[in-house]
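Heads up: the structure comes next, in structure tokens.
One protein chain omitted, others in place.
Which chain is which? They are A and B, in the order written, and residues in each are numbered from 1.
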Amino acid sequence: MQQEVVLAMLAKEPSHGYQLRERLRDALGPLGEALNAGQVYVTLTRLEKAGLLAVERSADGADRSDRKVYVLTPKGQQRVAEWIAEVAWPRPDLAEFHLKLIAAAAAGLADPLTIVDTQRRELLRRLRDAQRAAMAEPERSNAALLLEGIVLRLQADLLWLEACEKNWTHRRSGS
Amino acid sequence: MSEAADTPVLCVRGLRKEYGKGEGLVRAVDGVDLDIGAGETVAIMGPSGCGKSTLLHLLGGLDRPSGGEVLLNGRRTDNLSEKALARMRRTDVGFVFQSFQLMEELTAVENVELSALLAGRSPRAARRRAEGLLDQLGLADRARFLPSALSGGQRQRVAVARALSNEPLVVLADEPTGNLDSAATMDVLQLFEELHESGQTLVIVTHDARIAATADRMFSMRDGALVDETRLTGGTTGQLGALVGLED
Partner (left out) sequence: MGRILLVGRLALRDLRRRRTEAALLLIAILAATTTLTLGLVLRDAASDPYQSTRAATNGPDVVANFPSADRLEKLVSAAGVTDHSGPYPVSAAKLQTSGRTSDVQAVGRDAAPVSVDQPKVIQGSWVSDGGVVVEAAFANALALRIGDTVTLAGRSFTVVGEAVTAAMPPYPGSSCLVDRGCGRGLDPDEKAPAGLLLKPGLVWLTQADARSLTSDPASRAFVLNLKLADPTQAPAFVDTNIAASLVGTNPGDGGHPVGLQSWQEILNDATELARDSQILLLIGAWLLGLLAVASLSVLVGGRMADQTRRVGLLKAVGGTPSLVAAVMLAEYLLLAVVAAAAGLAIGALSAPLLAESSSGLVGSAGTPALTWSTVALVTAVALAVAVLATAVPAVRGARSSTVSALADAARPPRRTGWLIAVSTRLPVPLLLAVRAAARRPRRVVLAVLSIAVTVSGIYVLLVLNAVLGTPTLTGRYSEAQLDVLRHVLLVWTVILLILAAVNAVVLTWATVLDNRHASALARALGATPQEVTVALAAAQVLPALIGAVLGVFPGGFGLFAAIMAITGGEGDRATLPSLWQLLTLVLATVLVVAALTAVPARLGGRRPVTETL
């Protein structure tokens, strides 16, 4: 769970841990179902240790994690502001797959085309699931938007896999 | 090659379509075997020029094969006369084209009822059916509009309504989202899901992975032959959340 995300979720107002989880689930829709509850609390603790968060005591004074109220420190607020203004974009991580193909071909471990095919199948199934989920969402909900992005990314990845297939077929027939 | 459902709606054996001869022989469809069960959605994907449109035309009786058999509900269609093929197209097969192929001077409802009129239904019955279908597809308020006044997605929905007009055994769609933008494509995707749920047999030819992903089975086509089959029903290897990558 990215730290800045949790920080930003607290920017509006101090919240309990479970409120945080609610907000995340709301924003992620069905993808939020898989969100590990524990993950959130681990991140919260880390952020507290780093001094970006502070803990307010809850009203009834109990020391249970989910009753703690978390609030941003000034350092935390600054961090959030910086994060909002950043234009970093998640890197497409294609190098790993690309190297997988080359290694398999070079070492004779497996047929690259088979690898590509298998991956394609997997991605298609994921695409199907994501599409289904997207259609189940009400129009213009947060989750629908996110799912559209996922679908488009998968589509792009599939296009690249098609190119890989063409390329490796050509290589094979050429060699 | 592929598992058939109990009674395949569409059964294809060794289908071939060739143009030219000798040096200039082009095998547009080169020995295709295929079984499609009732209620299945089948997608055929491939690069342009691989023969998928030709295959679809052969399935629907718009073109005659050079060899092989096509059986629709157990009856052979590849050796029918033009007249019998026309009749078959009326009642057993519905077409959806990439460029919609609506008559520009007819309103939406007139376009949809044309199918039924050509099949010999009375004008009133045809009109009722057309209006019902448009209603089902959410176009009731656009029924009297000309195609030029409809968006791409709406036009394709009218085309689908027309294809469904005579309750066909199978709907054949040739690049149904080829001329549509992203939002309209979602629209049509939704429509095909609904059709699938209602038990309509669908064969879709496409190069768009999103459309293909709605199918139960997906075939890859290359150089006139089906080279790969993927069964898409059945879960993915991971949870949806993995798609999002929220874990470190």
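The definition used in the following text is that contacts are C-beta pairs under 8 Å (C-beta built on N, C-alpha and C of every residue); 3 or more make two chains touch, one makes a residue touch a chain.
Everything quoted here is computed from the prediction, not taken from an experiment.
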- request: Could you list, sorted by label, every displayed chain in contact with the chain left out?
  value: B
Query: Thinking of the whole complex, not just what is shown, which of B:R13, B:R27 or B:R90 touches the missing chain?
result: B:R90
Task: Have a look at B:A38, B:L106 or B:A140 and name the one touching the chain we're not showing.
output: B:L106
Query: Which of these, B:G14, B:P47 or B:G120, touches the one chain of the complex that we don't see?
result: B:G120
Task: Could you list which residues of subunit B touch the chain missing from the display?
output: 57, 62-63, 82-83, 86-91, 95, 97, 101, 103-106, 110, 113-115, 117-120, 123, 126-127, 146, 162, 166
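Here is the rule we use: only the chains that are shown with their structure count from here on.
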Query: Approximately how many whole Å separate the CA-defined centres of subunit A and subunit B?
result: 36
- request: Please name which positions on subunit B make contact with subunit A in the complex.
  value: 47, 182, 186, 189-190, 193, 208-210, 212-214, 218, 228, 230, 232, 234-248
Query: Where on subunit A is subunit B touching in the complex?
result: 1-2, 28, 30-36, 39, 90, 117, 120-122, 124-135, 146, 148, 150-152, 154-155, 158-159, 162
